[in-house]
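Every protein chain of the complex appears in place save one, which is left out.
Let's turn to subunit A:
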Amino acid sequence: MAIPVTVRRYAGVVAAAAILCAGVALDVVVRQSGPVTALGGQLRADALSAFMLTVVGAVGLTATWSGLRVRPNPAPTNAYAVLVVLFLGAMSLGVLADNLGVLWVAVEATTIATAFLVGHHGTRRALEAAWKYVVLGSVGVAIAFLGIVLLYAATRSAGSPTLSWATLDATHPALDPSLVRLAAALTILGFATKAGLAPMHSWLPDAHSQAPAPVSGLMSGVLLSVAFYAILRVQAVAAPVIGTGLMRGMLATAGLLSLAVATLLLIAQRDLKRLLAYSSVEHMGVLALAAAIGGPLAISAALLHVLGHGLAKSSAFVASGWILETEGTTRIEDLRLLLRRRPGVAVPFLVGVTALLGLPPFSLFFSEVAIVVAGVQRGMGWVMAATVLLVLGAFAALARRVAVIAFGSSADEPEQMSDSAPDWSTPGPRFPLGVALGTTAVAGFVAGPFAAVLTDAARVLGGAG
């Protein structure tokens, strides 16, 4: 069955644009008239779901639109087009479901949709990455499912079997604390695997480096964030029963460990896409710390971080795909002085990385500062001190590696440089990357309605933390 070329080219873009519009519309509706439900309560959009849906749409649009080629060939294959749409659909279902079980099914479905996308290039490396990704991803979320089953058993023995967080939040059944403790620990452990938190991160750099660039952008920008969203939901359900101590300990440990692992592996990284992948581990570590802190400030900042990281990381991944296409390699050593030779692909990459480094004016700077401030306010001073040190370490490591691309070393054959004019062309449309990075740059300053969206979304999680 052949899908027409035009449909194949634009299916992902149209799907992502539709999700973005639906997300923004839901943001507006939810702010005016409260949560919206559909399908007899199976789907429910509150402020948090609407915000996450907007992020899925925005990052999806950045990745799919800028993934379009300027030249019409090669058009994506049938399978690629279908799987990208399924992937976007599964993530939308995940954030809209009002049922931990359905959320789980959607997260597992993203593994299924992306398995062949990771193995898309058909090389040995792609195959190895796809195998590790599917096995580790499925086993990880299987642990989460065991936790969800135990939570369901706890609600059943309390007299009202349910997996809906709206119901649990409204009725507060008397759940058995020791069972909920076990359930929460298993669920968070499982979803943390999918979110790429250390020490369960080993699939992430392989999968991200082998997938086609737009897919890497989608996986890093939203798949990890949807898994993080699942952690937030579980935390909000479990916190009223067992308090926050256990989950705070787990998340803070995983967060600091992720920061440490990412910093160590960034220092000597030789591959551009793996560099971006370990930067994702770092940012997920920051998010895990924000979840550990809890409370309105930390969670609002975490959501801003999700948006900023999603847009910046997908832009950087798409640009790394352009670099691979024009230079034929992603080995950092071979990309010296790329900024002078091919500024067309180097500039969007470097701007994206600057945003990821957490430099102002990009919103990641403000969200990281806000998370640290929230942590100090909540008495996690020592953890925050370690966080700041590790984030600075990761900053130095990442900056040192990408500096090679921008400046190279002084000994880099200057005669080779002079023979051609800088190449400003790009293999894909520049406009979406400009919009994405521009949004990241201004999001930190836009107060008013946007800040209210974030605080409303954070308030959904109630007194979690």
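Throughout what follows, a contact is a pair of C-beta atoms (placed from the backbone, for glycine too) under 8 Å apart; a residue touches a chain by one contact, two chains touch by 3 or more; residues count from 1.
Operating definition for what follows: contacts and distances are computed from a predicted model.
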The hidden chain: which UniProt name fits, "Molybdenum transport system permease", "L-serine dehydratase", "Hydrogenase-4 component E" or "Sulfate ABC transporter ATP-binding protein"?
-> "Hydrogenase-4 component E"
Missing-chain contact among A:Arg9, A:Arg44 or A:Arg181 belongs to A:Arg181
From the listed residues A:Gly57, A:Pro205, A:Gly308 or A:Gly428, report the one that touches the chain absent from this view.
-> A:Pro205
Among the options A:Leu265, A:Leu337 or A:Ala394, which residue touches the chain absent from this view?
-> A:Leu265
Would you indicate which residue among A:Ile3, A:Val24, A:Val82 or A:Leu127 is in contact with the undisplayed chain?
-> A:Leu127
Contact residues on subunit A toward the hidden chain run 42, 99, 101-102, 104-105, 108-109, 111-112, 115-116, 119, 124-125, 127-132, 134-135, 138-139, 142, 145-146, 148-150, 152-153, 156-157, 161, 163, 176, 178-179, 181-182, 205-206, 209-210, 265, 268-269, 274
